[in-house]
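I'd like to ask you about the structure that follows.
A single protein chain has been removed from this complex, and every other one stays in its place.
Take a look at subunit A:
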Amino acid sequence: MKKFKKYAASKAGRDTLLSFGIVIAGYIYLQVMVATGNISSLLESLLVPICAYVIMAVSLNLTVGILGELSLGHAGFMSVGAFAGVVTTTCLAEAIPSAPLRLAVAILVGGICAAVAGVIVGVPVLRLKGDYLAIVTLAFGEIIKNIINVLYIGLDSTGLHFSLLEQRFELAEGGEMIINGPMGVSGVSRLSTLTTGFVLVLITLFLILNLINSRAGRAIMSVRDNKIAADSIGISTTRYKLMAFVISAAFAGMAGTLYGMNYTTITAAKFDFNTSILILVFVVLGGLGNIWGSIIAASLLTILPEVLREVGEYRMLIYAILLIVMMLFNNSPLKARLLEKRGMKQMSKLEKNGKEGA
């Protein structure tokens, strides 16, 4: 018990407990609401997307908050995961009859494919810094979207066929198109549920919080705080930048699979620049490097536009105003004073200790 108290008092412990607490409480609340039928059908349709966006926000926070590099192409990795997941579940439809297991395999494949995309994008991009890096990630996000937009994949008894730009293969009798170019995917069976989403959120939190509180995590944060100093104490900054970027992409891929398997039709256009920015907004509003902040921001801002449908055409106006208010609070003297108080407490304690020592 004493050990637990000490753990809860440390910053790492507090963040971990808060993050898991929020997610578990949210899940229980939603499950009770669903079970008692107190949930609107609108909100019910948002349950899986909320989970997916929470994972997206937490994973982007790894790049933006922990590594300190602005990435504007996160939705690109999400789409890689979504489409890789659809192809996997379609191919494995007969091999693995159990839907949850098939989804788990699809999520894993989605994560791996997105990680590979992360390496391909990361190697050239991470040579750049700051604004330049942000702009190039934006470009890569668009490139990924456009490639998937012209991708044709079909499955028949002879195996998997694919081509770019136009459909250059004929499917045998009984074959089906999985990805049909700009038309995307249609007629997939929906496999994602709130519980799978919840489990995936927990796994993501477990791994990312573990990473932050470890040797690799400290190395990543040291690159953010001072690259030259990190180099000077023997940390390969390129390696850890790439590591953070690829892990971030992998989780975005898994979130993408989860998201994609929640709909019967998906198109690459869904994962455009706007989605990347939306996720960045979650991260910035939740606080850079603050994992539980990302969870709250992602959930609230996913629900908000839907709840605001009641006010009709003023919806986006109110949404925008709320964003501005939250931003103002984040930079307000009120919050600064709160933080300052914490810093001052440390300072005054230091002085007291010094006097006692003298």
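Heads up, the rule we're going with is that a contact is a pair of C-beta atoms (placed from the backbone, for glycine too) under 8 Å apart; a residue touches a chain by one contact, two chains touch by 3 or more; residues count from 1.
One rule holds in what follows: contacts and distances are computed from a predicted model.
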item	value
UniProt protein name of the chain not shown, from "Cobalt transport protein CbiQ", "NADH-ubiquinone oxidoreductase chain 49kDa", "ABC transporter ATP-binding protein" or "Spore germination protein"	"ABC transporter ATP-binding protein"
Residue, one of A:Q31, A:S163 or A:T237, that touches the chain absent here	A:T237
Touch with the omitted chain, as defined above, among A:S40, A:S189, A:N210 or A:T264	A:N210
Option touching the unshown chain, where A:A8, A:L42, A:V119 or A:A229 are the choices	A:A229
Chain not shown: contacting residue from A:V121, A:V201, A:A219 or A:I266	A:A219
Residue ranges of subunit A at the interface with the undisplayed chain	10-11, 207, 210-211, 214-219, 221-222, 224-226, 228-237, 243, 289, 343, 346-347, 350, 353
